[in-house]
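Down below is the structure, laid out as structure tokens.
Of the protein chains in this complex, all but one are displayed in their positions.
For clarity, chains are labelled A, B and C in written order, and residue numbers in each chain start from 1.
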Amino acid sequence: MAETAHALPLDPLEPRDLVAPHHDDKSLNETLLDHVWRKPGKGWFMLLGITSAALGLLVVGVTYTLARGIGVWGNNQPVGWAFDIINFVWWVGIGHAGTLISAILLLFQQKWRTSINRFAEAMTLFAVMCAGLFPLLHTGRPWFAFWLFPYPSTLGAWAQFRSPLVWDVFAISTYLTVSALFWFVGLIPDLAALRDSSKTKLQRTIYGLFALGWRGSGRHWHNYKIAYLLLAGLSTPLVVSVHTIVSFDFAVSQIPGWHATIFPPYFVAGAVFSGFAMVITLIVPARKYLGLRDVITDRHLENMNKVILATGLLVSYGYLMEHFIAWYSMNQYEFWTFYVNRATGPYAGVYWLMIACNVITPNIFWFKKARTSIPIMWVASIAVNIGMWCERFIIIVTSLSQDFLPSSWDIYTPTWVDWCIYIGTLGLFGTLFLLFLKFVPAVAVSEVKELQLELKHAAHAAHGNGHHGSDAAATHGAH
Amino acid sequence: MEAKVLDSWVLAEFATPEALVSATQQMREKGFQGMDTYSPYPLHGGSEALGLPPSRVPFIALGGGLTGMVTALTMQTWMNTIDYPLNVGGRPLLSLPAWVPITFELSVLFAAFGIFFGLLGLSKLPQPYHPAFESEEFRSASTHGYWLSIPHPTGTDAADVKNQLTALGATHVTVVSGENE
Amino acid sequence: MNTKPDSAPAQETPSSFALPVVSGRNEAAPHAHAHDDVVNEALEHASTRAVPAEGAYGKTYWLGLEEKLATPEFLEETRPEFPVGADLPPTGFARREFMQLLGASLALAGATACSTRPQDERMVAYTKTPPEVTPGNPLHYASGMTLGGHTSGLLITAREGRPVKIEGNPQHPINQGAAGVFEQAFLLSLYDPQRARVLRQGNNPRSLRVLAEDISALVSQKAAADGGSRLRFLTEPISSPTLRDVTGRIQKKLPNARFHTFSSITDSAAAQANRALFGQPVQALYDLSRADVIVSLDADFLESRPENLALNRQFADRRDPKNGELNRLYVAEARMSITGGMADHRLRVKSAEVFGIAAALAQAVGGPAASLGAAASGKAGAPSAKVSSWVEAVAQDLKSKAGRSVVLAGERQPAAVHALAQAINAALGNVGTTVKLVPAAAPEASGLSEISALVADIKAGKVDTLVITATNPVYALPVDAGLAEVLDPKQNANRKALSVLYAGHYEDETSKFADWFVPLAHQLETWSDGRAVDGTVSIAQPLIQPLFNGVPEMELFALFLDEPFRPAYQLVRDYWAAQGGEAGRGDFETRWETWVSEGVVPGSVAAALTATPDTGAASQLVAAYQPPAAGELEINFVHDYRVLDGRFGNNAWLQETPDPITKIVWENAAILSPATAKKLGLENNHVAELEYGGRKLQVPVTILPGNADDTVTVALGYGRTGLHEVVAKDIGFNANLLRSVNAPWFDGGARLTKVRGSHKFARTQYHWRMEGRPLALDMSVSELKHPSKETEHTLERVQAKYELGKQNNLPDFDYAKTPQEGYKWGMSIDLSRCTGCNACVVACQAENNIPVVGKEQVGRGREMNWLRIDRYFQGDENDPAMVMQPVACVHCEKAPCEYVCPVNATVHSDEGLNDMVYNRCIGTRYCSNNCPYKVRRFNYLHYTQGKTPTEKMLMNPDVTVRNRGVMEKCTYCVQRIERVRINARVEKRLIQEKELQTACQQTCPTQAIAFGSLADPAQRVTQLHEDERAYRLLHELGTRPRTAHLIRLRNPNPALVPAAPAEAAPAHEGGH
Partner (left out) sequence: MSRLSAAMLLAVPAIAIGGLLAYVRSPLVTNQARPVEQPIEFDHRHHAGDEQIDCRYCHWTVEKSPSAGIPSTTVCMSCHAQVWNKSPYLTEVRKAFFADQPIPWVRVHNLPDFVYFNHSIHVGKGVGCATCHGRVDQMGAIEQSAPLTMSWCLDCHRNPGPNLRPPEFITSMTWAPPADKAEASALAETLLKEYDVHSRTSCSTCHR
């Protein structure tokens, strides 16, 4: 405990600041809430215009799909799933970084998470919302999708609990609910702060409504601290389970290229990989726009790049193992899938793009220069996102297009509706995100204040969630 | 709600969290009951200063988790094994391994609900109105102020308490009254 | 299903033809109709007042007619067989449509969930229930289908007055219960809303009475004037005894009138050769059950009609080692045919070389054929070394099986080849054993020479009236036949002097030139009779009143007798009543009842003739043989396996059936071998210009292993331009535009050059290699007996027993083990027997209401056929062996599709059926993804919407019509199982093996498919499951299929197997 206390503010490996030192509570409050009160700039409106246009595409695509049927997509006989499930897995994966940052790093007492967790959690929430669209939309008869839920129907028939799709339903809805609760619980003190620093009656009423009457009571904080920690504790296995279950959609099936025991860990790693990349993609411009450089410092970005490097290596290891097992087992079908179809088949281009983006790109983060260069990391993060999308394409489309009987092999080509819906979900995500940036503090203000205090009084460094009780540590300060 | 009961509190603002914690500690030692602190983030040693017992949230969470687990297992077994047993791909009617993911998810979900609603319930939230909000200065409690409240019988003189608080370093002391919850 | 034919409806009274909507379930009738609509619909079909709608009839052409006739309430909107929009690319939607969609979605958002009683569904009961009808139960009627002058015996299932399924008549000696693709699809043509409906003179609608008066006047005038010397008839070959009687009497009345016979699908070369050889019109019938060695000289005898159904069964019975020694099939041909795919030794040669092979074979066989062969060899030139070694081995084999062998010549080969083949058969003593000669059912000469004679007469101005009942000759004839020119007013200045009456089922290419057009009644709408190739007479009874006002062909001909009107029923009955003589008249009623209900006139099988071929005539034929042009590419014209010569072009079932070899749907292609394509710099999907005889045509190219090098094969029957044949219109290219009367089937001198552009074929199978996987197993008899290490490994993979706890962790479900405990359904498919003819595919489509989706959707990989036939090539890319493997749902006991379904929409029944519950399906497609056999089909769009009331009558009411967004697949015809089960349970007995057949099994000409309960050791399917050849497809996955495939056996000639290991000849190994 004492070591932690010593180490925290002056990490020998990482001497740079987590919060720029020139702030007190009040100025933090003003800085971090400023963007809520400020009238949004032109850039914000422009971006909102773009994202809502993309959102319009989603409406078009979905309406057309519902009116005509799934046939307006490119899906076909061997390739029953394509963009729908690719996008689903991709979005769920992106969602994982948020929970990971806020929950796992909280449990591991990584202080640097504080300034990015709100941001990342919002990302989780919106990404999971985008993801959640697809399991519904991809059904041929979405108006009967409620049959996926176990409810007492007049049919006397039930959902089938051996199906990974039902697991998905439970996993995704649990994940969405718990993420939303976690996010909201973290947001309550900040909503109270917004309420109390609001300038108009309307603002006060609205934020007051959501703040639930929070007044920073010590008795409340007493329960709050443990509740928040427990939610974090729950979210950690949950986030791992969600992508594990998503990977079961494939691993539980028979198709060569899907039927692999390595899928759960490899999917989780991939999810974190793509999630962190998405955080970088979003946070780099956002911190500039919101003027949050003081709380989201270069050190945060560098740490995230390290995570990208680590998970990227895990993903690469996953690819390696898939290929190794295909060779080692000498299973004819697996061998074909991994060595012939993927590398040289009709979708070889996507495969090599995936390798370039997911296996080669993260390795630049071995170099500190790349880790700390904003342009490089931003481009790399986008490459990783593309790469992870390609990975899902390869897993789903390529495996399905050439499975057991060569007679049924066929090619999948997406239609404009497929693209519309994909771009549309990007629009939905972006729109929600921009609204989030406008109306909710993008940084966990309360936690930053606490962190600030901790950094100031490193001697009293019991942590923010304080379940260790007071600590009579020495008093050598950081200032 | 029948007759309106008016309660009063003495509210004192302190400059730093440390001052608040030590003031609370001392006031409690003096025998004041039902005090509460208010701060934009949890106070170090705040709970101890208030002398609060360990939180009951973990037990509620455990209860929720266990409920979820039992619900999930019974639900799946009832629906797929007992009520409408169907030969699904030659798999056993009671495919317990396949029940695991949902059991896990429901445990987590119910535990999370337990935590969330437990938190709200224990904190008696949502509570949009509280007498403390009668004081305009109190608004700083959620942003940068550190406050202590001490219950005080309505209508009696609070000067003594006020003085004690000022002595402990309060920068601002006031009395609020309001309708009890 | 009860195959015992029910008795015929007594007569054509309206009450015999039930209204389509009666009590009980009717899938076709939508709920939303107010009862008036239902009644109107019903009346519309019971009546014959239906008239064309503008959707079907081209505006410019029919402008005048529409104004006169089209009153909206009687219009039936005519649409293509697939839903409107299904053929549009999803990218091509109009703005207006989009606005509608938006509107619809808004309306949906505002719709309340409150339930009110759904709009009343009406039940329209009979006024008088016909005595034979029990509403809700099917009836079976024997009937027939006449195609190219031969009549196939059919057994038709009718529900409440609508025929819903066609099967082969089990009592018919040729069909023996089997039916080919055309018989199966015959049903759809009955309900084709694009069939012609209006009798017209020029563009003016006329009543039949006006035509009758016109003809009557014409006939009496001609009879008086010149005996009809300026009157010509152009008919299909006529085998119908009644119709022959009618035409005979016409001839008597008008002795100078001439009948010309033409059908592009008759084997006129064989007829010509036989006529010359035997001095009379005879038909050679083959008995393959007694043939140990079969040599096909470009003869696609397993597919080319009319004897093919019988030949299929005989051939296939000899491919099962349980029935004794396997036969051995040699095929020499240019294009890869179905028969070629079944060959033990296939020699890939140009069609022109077949003559040389026949000659060499005749020489090698020796005896009386030798001299003929020598003469022919002189003309043919020296064969290549490869060919002569092949011929030598074949001749040896033939000689060793003298009397138990047969040589067949192909219909595309000239008469000389047929003569040589018959000479060889005679020399081997096969005549009388494997070859039987009978009098031809339609003895008149037919073929292109008839057309030439007719055209010459017209040109010479000797004709003033031409009556055409042949099917669409203007389209089906080679471009230089001249008929179109003399009929086309633009090209024939004297056209006005000629009056043309054309009777057809469609407003097609020929009807364009007709002065009078008569819409013919479908054969299932009228009484008729006809002979099969062996002489068997079937009385073909109607199943329904004419839907579109068609005129029975027989009644049309009868008009020329200028006699009082008699309906077709009367004509047929009167003719047959007269046949028995005075003696027979007494019990005629009983016999007639039997004939009609059994579908076969007993004793009508023709007696064999004893005749020896006239060698002199044969030599003359050989001497007259003109070898086709040499050089460049050899162009080969073949009949399409689906639309034949184009006459089935408007049949969407057939269009959507993949070509058995190329697997292309909805069009034809120029087929090249890989080597030739390489040489020409062409690839799949290229477009090339095909030039032949100075004529050019742009054709899409496809590469097919097995096609002979330096040949290009093009199928006839496409590029239709028939006015109202919406389905057939503008798909593929018309190869007739290149074809010449001088070389109608093959000729040298064609050129193929690549042009700009590319073409997208829609196929149901793109990959032709098995990639070394043990899928469609195929081995020689000796390999199965003495497997090599490699084969043993393969067999282990597909046949091994899985022990619980060792290789298998899932305990078995408790299925019935004895017949008393219940049923355990299973199927077996014998690859040794399967030729890949597609009959089962179309039968399945008809039985199970499988929608047609159109080329665009198939091109996207969304074909709906539950049963598909996988075709694989093995070995050398240019000269491969072919193997066919029908695959439908194999009903795995450990089904991978089931455990992934989230809503229990596909689960197992207690009898082991993999039930697919359409109404429970939400369409996640997970089952299809996880199906290793990829036999599941998904309704990506609403393929069944927009059916016209007529099309709805086609639907099998026992099978749910699937909605969009729903998965479907083979059910083992569960509707048949349940119907038979209920019958058996009501009668308190067990289901008999014979009464239950799946649709595919029932129609299969080779009996490759067996179905039944595996709990009963006596059933055929159980025995086949235990056969040493039985294996399970993808057995290693542990899915435990209920369908077993049986290894295909080949019986190679050791003399032709290169570097074969020294083994005992397989000859004695077949039987056991």
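Methods note: contacts are C-beta pairs under 8 Å (C-beta built on N, C-alpha and C of every residue); 3 or more make two chains touch, one makes a residue touch a chain.
Small disclaimer: the values here were computed from a predicted structure and weren't measured.
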{"item": "Identified contact with the non-displayed chain, of C:122, C:696 or C:767", "value": "C:122"}
{"item": "Candidates A:85, A:129, A:157 or A:231 - the one touching the absent chain", "value": "A:157"}
{"item": "Among C:795, C:959, C:991 or C:1009, the residue in touch with the chain that has been omitted", "value": "C:959"}
{"item": "From C:391, C:913 or C:1033, residue that would touch the chain that is not displayed", "value": "C:913"}
{"item": "Where the unshown chain meets chain A, residue by residue", "value": "151-157"}
{"item": "Positions on chain C contacted by the hidden chain, ascending", "value": "14, 19, 22-25, 27, 35, 38-39, 42, 115, 117-118, 120-129, 134-137, 907-911, 913, 915, 917-920, 958-961, 971, 974-975, 977-978, 982, 985-986, 988"}
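FYI, only the chains that are shown with their structure count from here on.
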{"item": "Touch-based graph of the chains, sorted into line, ring, star, complete or other", "value": "complete"}
{"item": "Of A-C and B-C, whichever chain pair has more C-beta contact pairs", "value": "A-C"}
{"item": "Chain centre separation (chain A, chain B; CA means) in Å", "value": "29"}
{"item": "Computed distance of Cα centres, chain C from chain A, in Å", "value": "58"}
{"item": "Where chain A touches two or more other chains at once, by residue number", "value": "157-160, 162, 164, 166"}
{"item": "Residues of chain B whose C-beta touches two or more other chains", "value": "84, 88-89, 91, 98"}
{"item": "Interfacial residue positions of chain B with respect to chain A in the complex", "value": "17, 24, 36-50, 52, 55-58, 61, 75-76, 79-80, 83-84, 88-89, 91, 95, 98-99, 101-102, 104-106, 108-109, 111-113, 115-116, 118-120, 122-123, 125-130, 132-133, 138-144, 147"}
{"item": "Chain A - residues contacting chain B, complex", "value": "24-26, 29, 150, 156-162, 164, 166-167, 170-171, 173-174, 177-178, 181-182, 185, 189, 192-193, 195-197, 208-209, 212-227, 230-231, 234, 237-238, 241, 245, 248, 445-447, 449-450, 453, 460, 462, 464-466, 469-470"}
{"item": "Interface residues, chain B side, partner chain C - complex", "value": "84, 86-92, 98"}
